[in-house]
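Every protein chain of the complex appears in place save one, which is left out.
A, B and C are the chain letters, set down in written order, and residue numbers restart from 1 in every chain.
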Amino acid sequence: MADVLCPICGKSNPTELEDCQFCGARLTPLSPSTPSASQPIKAGDNPVVKKTSEFEKVKITPGDFVHPGEAPTEKSTGALESTLPAWLRTLRKGDDSAGAESTPDAIPDQSLPLSSAPDTSSESSDDQPDWLTGLGKAASDDEKEIPDWLESLREEKPGTSPQEFMSLQEPALNQTGSLSPGVGDAEWAARLGSEPKPETPETKPQGDQQGGEASLNWLDSLESDSGVPNAEGQPVAPQDEALNDWLSGLPGSSEENQPEPPREAENLPGMLNLLQEKTLEPELAPLEDDGKAADSEIPDWLSKLGSTPVTTEVPGKESLPDWLSDMETKAGPESVATESNFSSDLPTPGATGEEIPGWLSPLPADAKATENPVSEKEKFDEAPPPSAVREGTGPMPMWLAGIERSKTPKDGTPALITNDEGPGSERNHGAAFSLEMPDWLSKLNPEHASEKPSMGITEPSTPENLGISELPSWVQAMRPVESVLSDTKITPQEDAQVTEQTGPLAGLQGVLPSSPGLGTLRKPPAYNSILKVTDGQQRYTAALERLISSETQPQAAKRSRLASNRLWRWLIAFLLFLAVGLPLIMGIPVTPASTLQPPEMVSAFTIISTLPSNAPVLVVFDYDPALSGELEAAASPLMDHLLLQGPRLALISTSPTGPALAERFLHDTSASPLVAGYNYQPGQQYVNLGYLAGGPAGVQYFANSPTKAAQYTLDGQPAWTLPPLQGVRVLSDFAAVIVLTDNADSGRIWIEQAGSMVGNSPMLMVISAQAEPMILPYYDSGQIKGLVTGLAGGEAYGQTFIRPDSRPGLTERYWDSFSVGTLVMEILIVAGAIWSAIAGWRARLDKSGEKV
Amino acid sequence: MPAIQSANVVDLFTGGISFLLTLMVLSYLIGDNPAFRIAIYLFIGVSSGYVAAVTWHQVLYPRLVVPMLSGSLAERLLLIIPLVLGLLLLLKLSPRTAHLGTPPMAFLVGVGAAVAIGGAVMGTLFPQSRAAMSGLDLSGAGQYWLERLSEGIVMLVGTVTALVYFHFGAKATAGGPQRGKLVSVLSWVGQVFIAVTFGVLFAGVVVAAMTALIERVNFMITFLSSL
Amino acid sequence: MNPRRFPSLIAIVSTAIAIASGVLVLAGYFYVQNGNGQASLFMNIRLTLLDWAVILAGFAVFIGIYNLFQVHFKKIKKTQLGSLYSLLLLISLAVTFLLGLVKPSLMGFVFTTVQLPVEASLMALLAVTLTYASIRLLRRRLNLLSVIFLVTALLILLGTAPLPFLGNIPVLSDWMRPFIAQVMAVAGARGILLGVALGTLTTGLRILFGADRPYGGNK
Partner (left out) sequence: MSIGLELAGFGLVFLSAAMMLGLSFLRRKSRPVFRDIPAFTRLRQAVGLAVEDGSRLHLSLGRGALITPQSASALAGLALLRRLAELTSAGDQPPIATSGDATLTILSQDALQAAAKYFDQNVSDPMTGRLTGLTPFSYAAGAIAAIRDEKVSANILMGNFGVEVALMTDAVERENSFVLAGSDNLTAQAVIYASAQEPLIGEEIFAAGAYVNSGSMHSASLTVQDILRWLIIAAILVGALLTLAGVL
């Protein structure tokens, strides 16, 4: 225990040595806290703090990465080595006697590559290179987590043989991984710290379950705390967040992270207690004393559990990408992922599995088990049918096995374990990979199988091969896209369809469904927070995939958008302003007045001119302020004409801005000088009934009973007693209804809802040019009696109706600009269209040229 | 508004602000810039505040407050329901109580869906199909019957084919989902009609926008000349 | 972990409310009048429910305003880019609203001074934007339909706006444009409108079945 582990070769050296006597790597990182990992934690001292300091030193924010070429800081890796969970280090052991494994100084000599472990099943031994090489490939991934670790390790020990190199990656990766357990456990341990009273040894399994639920709550609280920044997508340095949580878990600031400390505090120690019962090891005594030492202690009791490399290497491998994702997801995902790492390692089907975080749930089970160890032993001895293990539990159940074994080393379980774990683990690798990168692999396979051996493995175990029941829940959960894709059967044509459409995106077909539609979403199992983790998985696969086929670059596809062309905009803007402005400034008429006499306009004119004087007329202002320019220009001749008849006006609108527009029209000289000249007084010559809410319903309500629907004027007086509305009770009492609208929909609403109620009174419309095709048919069908369309219609009306004052109306003033501006616009469109057609045609040719 | 037309100073003031805002917005043509942003955010704030005020004055006050204060007993009783629903809806303001605001939203959605259905069937499906049927109505066409007939036929073909174009069903074939021969041909014709329709509408929008541009330029010129 | 996995009571009640109110209002569309020509019971129910809905929508506006406040307040707190703009927005919002409550007559003044010019200018921007869009169209999708689209638009423009010195183009303005705009376009529009109505119908029905429940709760 007094020895120091070499961070590189893992062999033990005397503490006084500065450098490893075997590999020469630096042993003592520049921080004092290094030995704490290997030394038993004394009561009182607080390794957690030291660890945090270590973590902060080796913060893995992209900035801090040792990038290829840079000299790596020994400190970082050395420091992390000290934080490396002991149980992970025990991975390197072959199948050794369970008793010694937890003592670090036993580790060194067996610390050679897993792949070379004699007892690992052939599958696992030959997909070992895959995931490791996968990591190696990930080195060129954009977001570099592993790569840099690999870099730093590589450069620290230049002459590393590939074989050792693989084994070296593991500590490195596990270090990164150990961050996320660190978080969860720290929180968890924080409650221990905050709870003065010692744990009650006779805590029952139920207690553990409560603890499980309780700890869920604090996971929740973590999630909810960090949910907001996550949703906002505020870029936060993930590790910082992680560490903050982590630190906040320390006794000092533990309150905020603990929804209900007391419950937890009594439950969790109980759990530890059970651990103690199971593992009659001295090391665990200190472990309970200061449970604060979460990070170092968790690994320790895990090291009790994980006995054979095959056992623990499996979670190690599976959750590897999760950890990587943890390194970069924010606090919320971080905590979620922490939980999910554990839960993912232990798929517990059924309700309890949903209630208890994975890393807690085995313990009740064990506790029950330990109450009658014999039966438990039997259970393990009579090798359960593989299927049971397969569907029930993932890799982690080996914890149980490990516990059993560590309790009774002579037990025959190891063989049993390897028997059904070997295939189990191999299946899980297969599952993990095939599920992360399912379709695009099988798609890519024809071209790329030769390039990557890993295809060989991932291929057979595509989700199709695996029945859902066979998949551990965490594996299912690791496949958001899969769970999306789940039920879509990939019929040949769908397959072809996708490949044909996504040329450069071929690589994305694991992310994208390979059938019309994205597949029916199967409701994922309880811990769907794992989906967050799978984001990391996808980046991981994406990295791998990019390396597999360098020509498939989704980014490229994304960027293949039209670049908007500023110059064109400026040219258009300049020319249009010129064309519109000059005629207005010069004021020399260049365009002959409109000679058109559209029948709908003429009939509108005749209706207005036949209106009796002092007749009540309803004018509906249903246009946006945006189109006030056009509508005012179009309507002003008609309104001038109307006002010559001296009607009583009622104004209403179904848009909140309508009333203000109505007021403006009546009073603002810029709309219609003539109308403004009348200086209409509210309540005397006109009534502004204001805003009619409710869209068609409101219109219908108003059409059916105007007096109820619009009782008050804009300024709050009861409307229907005012002189302008004398004798008006129903809609048909109005001599005419004139609708000014820019929107075909609101025009149709008035026609359909109010048309039947106006009786013999005519309904006229002044519409924006854009609404013509939809509104005009109603003129043909006789539902509206007259129509003025846009500026041109207004101009035509203006030509028919000669103003008393010879002042030119708006339309006359706009007319020249209108004709010149439109002409310029037409020329621009023609020229530009031809230009871009040629350009597009060229681009198409180039593309086809590249393809050939 | 009297306030506006009364004093020239006021006119100048409002005109100046309007002119400035117009310039700021039009500066978007050069590219997104702070001036544009300022105008936009000011505009969003003002318009939202305006709509909120109008909603109070024109909807809540006359439809809820006044009847509650001075309505008949029946009216008041009837208005208790929307009042309660509205208060529940206000619980949406706090995330903690938000789920209590679900019933009123459900009510709105239900009513909205019904209005949509009713409007679609009674407001569009029947009137439009009836109008499409009457396309071949030659009564009163007189000697223009041929013209009317041809127009009617074109209309009928256009309507039907455009409708066919949207047909979703297809057969799974090796080359992806394929629609039947007849449907494909008809839908191509329909596409032409749709393109023409959009062309016409687009031209209408362009004309409207052009008019708006003219109005703005005219406004700026008149303001400058009034200085 | 997730208490809402099973539809809560509120979710069930809400669904019931949605379906009930929907069916009642719909009934008002199809059973408008009694034999005696009076508005039927369903018609009255429909109008009442719609009145309530309008009031509720009024409440909703204020929730929306609150949301607007929240969003921009957050931006200010985070001093995100444009937090100054957000500040401006909040101030103008508050001022306009209070002004509107206290002195409604001044609202029109604010409206014509700020809102109308900005909106009109935004519309004016469209003149450039749309021209640019129609230029880019063939770059985006080079096919016959795009060409037809552009040609139609050009013909309509030519038919609508007179040429300088020439005025309206004879055949184009008084024969071709009306034919395109009032026969072909109307035909196409009718087809589209019918299709949209069908889509609206089924979408509404999904709500009434409770198959789509946008008002929250689990799907």
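What we mean here is this: a contact is a pair of C-beta atoms (placed from the backbone, for glycine too) under 8 Å apart; a residue touches a chain by one contact, two chains touch by 3 or more.
Only a predicted model underlies this, so the values are computations on that prediction, with no experimental measurement involved.
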Could you list, sorted by label, every displayed chain in contact with the chain left out? A, B, C
Who touches the missing chain here, C:Ile17, C:Leu47 or C:Val61? C:Val61
In the whole complex, of C:Leu41, C:Val71, C:Leu98 or C:Leu144, the residue touching the missing chain would be C:Val71
Contacting the left-out chain: of C:Leu47, C:Leu88 or C:Leu125, that is C:Leu125
Pick from B:Leu26, B:Leu79 or B:Val164: which residue touches the chain that isn't shown? B:Val164
For chain B, residues in touch with the removed chain: 32, 37, 40-41, 43-44, 47-48, 51-52, 89, 92, 95, 98, 101-102, 105, 108-109, 111-113, 115-123, 125-126, 129-130, 132-139, 152, 156, 159-160, 163-172, 176-177, 179, 194-195, 197-202, 204-205, 208-209
For chain A, the residues touching the chain missing from this view: 220, 223-224, 227-228, 230-233, 329-330, 332-333, 336, 480-481, 484, 488, 497, 501-502, 505, 508, 511-513, 516-521, 523-524, 526-529, 531-532, 534-535, 538-539, 542, 554-555, 557-559, 561-564, 624-626, 656-657, 694-697, 742-745, 756, 770-771, 773-774
In chain C, positions touching the absent partner: 1-2, 4, 26, 29-33, 50, 53-54, 57, 60-65, 67-68, 70-71, 74, 80-82, 85, 115, 118-119, 122-123, 125-126, 129-130, 132-134, 136-137, 140, 149, 189, 192-196, 198-209, 211-212, 214-219
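The rule is simple: only the chains that are shown with their structure count from here on.
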Chain centre separation (chain B, chain C; CA means) in Å: 4
Using Cα averages as centroids, what's the distance between chain A and chain C in whole Å? 27
Touching two or more other chains in chain A are residues 569, 573, 576, 626-629, 657, 660, 663-664, 668, 693, 697, 716, 769, 772-773, 777, 790, 792, 818, 821-822, 825
Tell me, which residues of chain C touch at least two other chains? 50-51, 53-54, 57-58, 104-105, 107-108, 111-112, 115-116, 119-120, 122-124, 127-128, 131, 134, 150, 153-154, 157, 160-161, 181, 185-186, 189-190, 193
Along chain C, where are the residues that touch chain A in the complex? 1, 39, 47, 50-51, 53-54, 57-58, 74, 78, 104-105, 107-108, 111-112, 115-116, 119-120, 122-124, 127-128, 131-132, 134-140, 142, 150, 153-154, 157-158, 160-168, 173-174, 181-182, 185-186, 189-190, 193
Listed in rising order, chain C residues that touch chain B in their complex are 8, 10-11, 13-15, 17-26, 28-30, 48-63, 65-66, 68, 82, 85-86, 88-101, 104-131, 134, 145-146, 148-157, 160-161, 179-181, 183-198, 200-201, 203-205, 207-208, 213-217
For the complex, which residues does chain B have touching chain C? 1, 3-4, 14, 17-19, 21-22, 25-26, 28-29, 37-57, 59-60, 63-64, 78, 81-82, 85-86, 89-90, 92-93, 99-100, 102-125, 128-129, 131-132, 151, 154-163, 165-166, 190-210, 212-213, 215-217, 219
